[in-house]
Structure formats: structure tokens, C-alpha cells
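Every protein chain but one is kept in place in this view of the complex.
First chain written, first letter: the chains are A and B, and each begins at residue 1.
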Amino acid sequence: MNKHIERLYNGLIKENPTLVLMLGMCPTLAVSTAAINGIGMGLSTTAVLILSNLVISLLRRVIPNEVRLPAYIVIVASLVTVTELLIEAYLPTVYEALGIYIPLIVVNCIILGRAEAYANKHEPGLSIMDGLGMGLGFTIALTLAGLFREVLGAGTAFGYRVLPESVSPMGIFIQPPGAFLIIALFIVIMNAIGIKTRQKQLVENDGCSGNCAACAMSCEERKEEAK
Amino acid sequence: MTLNLSASPHVRDRWTTSFIMHTVLLSLVPAAAVGVIVNGVHALLVILASILAAVGTEALFCLLTKRPLSIGDGSAAVTGMLLALSLSPITPVVYPVIGSIFAILVVKCCFGGLGKNFINPALAGRCFLLISFGSAMTRFPMLDGITSATPVAQLAAGKAVNITSMFLGTSNGVIGSSILALLVGGLILWGLDIIHGEICFAVLGGFTLFMGLFGGQGFDPKFLLAHLCGGGVIMGAFFMATDYTTSPVSRLGQLVYGCLIGVLGAMFRIFGHNADSFSYSVIIGNLFTPLIDMYIIPKPYAYHKKAIRAASGIKLPPLRQRIPKPVVALALITLIAGVALSGVYDMTKDTIEEQKKAASAASYRAVVPQAVAIEESEAAMEAIEALGGQVYGTKFGKAYINEAYVGKDEAGNVVGYALSVTSGDGYDGNITLSVGLDAEGRVLGIAFTELTETPGMGMRADEDAFKGQFAGRLVSQFVHNKGGVPGEDTIDAISGASTTSGAVVNAVNAGLDFFHSVLQGGK
Partner (left out) sequence: MKSLILIMISGALINNVVLNQFLGICSFLGVSKQMKASASLGVAVIFVLTIASAVASILYDLVLKPFNLDFMKTIVFILVIAALVQIVEMFLKKTSPAIYKALGIYLPLITTNCAVLGVALTNVQNGYNFIECVLSGFGTAVGYTLAIVLLAGIRSRIREEDLPAPLRGAPIVLISAALMSIAFMGFSGLSF
């Protein structure tokens, strides 16, 4: 498969950041109260992700290794601020809905994770595709979760009434417990049909303890650092 | 298959899980029966639907995951029954079904089945329903044709509730709200040692204590009893919090856990806006059980301290690991004493209040002898309220005006005024006295209602030689004379007790001032 297309496939399915890598849980749980939120947040994150991957890939030989994490953060933070300002100016309703979560794209583990795991080691072209793939994978997962939660919890999909009037929706699904339950359900389904999360792959292949606490670094690097 | 879950040192070979669970189920039958009798057929449907859904879900799960069928142990039925009993009798039947499915499937089976869940399935199911369906869950039938509010809601609105009907189960509430029936079942379980007394009584104790301290009505027994009988406290204490799987293993841990649940329950009742808050208290307590078990370690079975110590010279385990039986007894005694004391206080406080009033009425009559009736004056009452307990004026030291009354004769004419003034400047505490004035402001006399000065010195203020000085004099203000030239408005100090006499003079002056500004001016 063409290397660029492979990056797309990887981000969308094979290493879907939300459901396989388990990155970016915070926004996934928080924003997926409605399908449309998923699209809004997902696309803005994708935009930032592509740009951040591009910039970091371009600068990869320039940024010193010891300060790479703070450097990434500054770059990402600037990009996010730019995105925030643009959305605030031109898409006010989206800005209202996404509120606090746009600045939180800064600490969205997906962006820092991909910067660390991919962009700083590969050329800009591939990094862009990786960003696109991961971003779209995130968007799809987010939108799907939002759709489920919206239908079950409010009876609507994208704002349109779906459940018949007589059936009362189960409000718990647009509340925090519902978020956890829906994502758990997705992962259970994935496990059942054989798509394994990265944790499982590592546990089975590398003997990692599976104790991945974070999003910022990929497991291999962390095992070295921990030594 | 015998599965003895209990970790406490019970030696009961014949008590299998199945036996225990079915006993629990039986103990709930009285409450269920009363609920159905009072509320009708729909309540029975709710109970049956809930139990069937629970048992069915567990059976289906076992089938699909190829595990041995576990429904024989009766725990699913118990969950279904508990859930049903905690619902309103007019809940649509589909809700207990959904709740039971959630309770069994998510809370229990996902974690591995019996003994592996960490929160109470029935209550988690109930909370799941509450969050999902909100208002539809809290609709109750109109039993008395007037209101459909539950007793707890009525208490929150400050109204009184009928405790007897709550006891019998005829008041508005969930299906299992007959306290009597629940207690019968619960106490039987306790007697059979199926549930731990430490838990249920600690829950009740913690709840009562917190409610008494912060509920706003002190330890009023009626108030406390009303709160205890409503909102699922009894059911929660005896049947939910005591679930083996989700409660701590050690006795001290159980006490801590029980108190936590009780305190949380009362806290939510007082400061929250939700009548169903007790369910949340129990499951929050469940969350703490693993921690409690980690840090409060139970005595291993057959651990005889002395024998082991003798045998191997090991030091005794630290204090917190020893079961504090005396502490439990002490706490219980204190609690009972506290409740008893409040009860007595409650009974007597009205009588004591009347006594006090009678005493001051007597002293007023003493200082305004011509008055046939002592009445309140609106202007005076307003002025005193406006003072709000603050010091009166700036020239009278720490003087407070307590009360002011108008004295009238048979015809209703004003013959004088009686005021009660306190001076905080006494040598040994407060001095309270009544001042009698006639209609023009002439002092008729003073009488002390509170005088605790030094005998032989300050106490001499009560002698006619001193207090007689005031009688019959018409002045705007008295002057305390400590050895100067006596004048028209001087009061001679008590030699050696000028603080006392000064305070008295200040008090009288304050009274006079009040008279001039309030009583004489308005009426």
C-alpha cells in the first residue's frame, strides 16, 4: 500500500487513537454528548494535529532532545490559540459548544503523542498524512460515541428526533456515567471482534507491563526512561 | 455447591450462600406483602417484573458466556426484590426491568458474578434509573387524595408527618416503606447473624447523630424518628449496606463504613435537594470499602493474641487492629443518653420557660404595685427588636434592655411602666433588675431578678438601704455618687462595692432613657 495511504488507514482503523491507543480520552468523554459536537471537536483537533505534525516534522532536526517536550508544548499551544481565535471569530456557535475544550487540545494526548511517536522521526509529507489519519480516526470515534449517546440519552441524532415520542430516552447517557459506559461498550465490541488495543498488543508482543499511564510518550521510550 | 462468602469467623457449615440468600428473600416478604396490600396489583407486577428480569438476565449471561448456571443461589432474586421495593408503586413496569438488567449485567456479571461486584447492584440499578428517567421515577400515588408528596419531601418543606402511618406502611412511599415490616425482617436477619449489627446500627447511629447536630431541630425525637423512617434509611441500613460483598470485613471497618453512610445520608438530607439521596450514600460508602479493607485489617480466624504472643514473643498488633468492643458500647451508651437527654429537655423546656415568665411577671408587679394588668407595648417591642440584643446607648456601659411593659389599672389607664434591664458591668456576672416607673417617669422601685455579686459587698445592693434610694425620685438620669456631695439626682455608692452600685445605676439610667425616648414618646 502506498505509504501515505497506509498512514490514513493506520490512523482510522488499525491504530485508532481513541479506541486502540486510548489517547485523548478527556475530550472524547467530555464532548461526545451529541454527534455534532464530535464533528466540531474532531475536525478542529484534526486541523491542529496536521499543522502540529507538519511543524514538528519540519523542525525535527532543530529541536534539541532534552527540551523536546516543552518545545512541542509551546508549538502546540500556539497553534491551538490560533485555532481558538479563528473559531471564536468565525464560528461562534461552535465556540460556544466547545467552550473549554479547545484550549485543552493542547494537552490532548493525541497531539503530543503523535509528535513524539511519529512526527519527530519522519518526513513532513508522511507526518501530514499521519496527522490526517489520526485526526479523522479521532473524529469518527468521537462522532460515533456522540451519536450513540445522543440517541440513547436524548432521542435525537444530529438534532433530529429519532426515537418515537412515546419512548422516553435514558438521560444517563448524556451524563458522565453514560460517557464511560459507551466508550467501554465500544472497546468491548472491538475486543470481541478481535481488534486489540495497543496495550494488549504490547502485552502480548513486548511484555510491557501494560501500565501505560500516559499519552505523551509511546511505550518504548518510556520503558527506557524508567530504567 | 457450597459457597460460604462470610469472612468473619462464623462456623456454620450448613449455611450455604443459597440458604442465606433465600433467607434474605424471605425476610423481605413482609415488607413486600404490606406494599402490595396497601398499593394494589401494580406493585405486585413491579416486584415480579423486577425479579424475573434479574434472574433472567443472569441466566442469559451464564448461557452466553458458557458459565455454570448461578441463578440457583438466589442472589439475583434478592437484587430484583430489593430494587422493586425501592421503587414507587406506580412505576411503569419497564423501568424495574431495565434497572434489574443494568444491576445484574453491568454491576455484577461484568465483574465476574457473585461476590465480585464492588457496589450494591440493586441501589446502583436504582440510581441508574433515577439519573435516566428523573421525574418519572419520583411520582407517587395520591393515597390520601390530597398530596402525592412523600414524607421526606414534606419534612423538607417543614411540615409534620404521620410517623405511625410510616411505621405501618400506609403513607406515601416506595413499595417497601413499611418500617414495621422491614424491621421484622431486618431484626430476624440480625438475630440469625446473617447481617452484621455493626453496620446497620452504625448507619442508623451516624445518621441520627449528624441529623441531630445539624438538622436544625436539635435532638427532637419526633423529628429524628420521622427522618429515620423515611427515604429508605431503614431498608438501606438493614438490607443494602449490609451486603457481604460490598461491605468491609473487619468489625472496626464495618463501624467506620456504617458511620460514613449514615453521616452522608444525613448530610444529603439536610443540604441536598433530593429525596432519594440515601441510595447514593450507600453506594458512595461501597466505594470506600476496598480502602477500608486495605487499612483496617481483620483478625485472622482463630487468632489468639495471648497464645501466639506466648508462643513466639511477637508484639501485640497495633491498637487500631484490636476490636474495640468497649468503644462500641460507650458510643451506644452516649448516643442513648444524648437522645434521652434531648427528649427530657424537649419535654421540660416549655415548663421551664413558663416558670421564668412567671418569675419576671412577679417582679414587675412588685415594682408597679398599682397596676392590675401588665401588658406589652408595641412601640417598646419594636424598639427592643431593633436593638437586636446590642448594648443600649453609649453612656450606660454594657446595659441591655430586655423587656418593657405597660402597667394599667382596671379602667385601662396607664399607671406605670415596668422594664427589665441587664447590666453586664457587674463585678461577678450580669445584674438584671426590673425598674418600675409611673406614668411621668418617677421611679417607683427596683427589684433584682439576677444578682450574683459578692456577699456582704455587692449583694448589699439588694438591701433597702441601697435600692430604696431610687424609689419615689423623678429625675432624667441618676448620678453615681462615690463620696461627693449628695444632690437631687445622686445615688450613694455602696462602700467597697462601687462597681456593683455603678452598674445598677447605669442600668436604671438606661431604663430611664428608654422610657423617655420610646415609652413616653409613643405608646
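The rule is simple: a contact is a pair of C-beta atoms (placed from the backbone, for glycine too) under 8 Å apart; a residue touches a chain by one contact, two chains touch by 3 or more.
Here the structure is a predicted model, which is why all the values come from computation and not from measurement.
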Contact residue for the chain not shown (choose from A:Ala35, A:Cys109 or A:Ala154): A:Cys109
Sole contact to the chain not displayed, among A:Leu8, A:Leu23 or A:Met170: A:Leu23
Per the touch definition above, residue among B:Phe19, B:Phe288 or B:Tyr427 touching the missing chain: B:Phe288
Chain A residues touching the omitted chain (full complex): 22-23, 25-27, 29-30, 69-70, 73-74, 77-78, 80-81, 84-85, 100, 103-104, 106-109, 112, 172, 175-181, 183-185, 187-189, 191-192, 197, 199-200, 210-216, 222, 225-226
Interface residues of chain B (partner: the chain not displayed): 65, 106-107, 109-113, 116, 118-119, 124, 127-128, 131, 264, 267-268, 271-274, 277, 279-281, 283-284, 286-291, 294
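We adopt the following convention: only the chains that are shown with their structure count from here on.
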Interface residues, chain A side, partner chain B - complex: 168, 170-173, 175, 177, 181
In the complex, chain B residues that touch chain A: 98, 106, 128, 131-134, 136
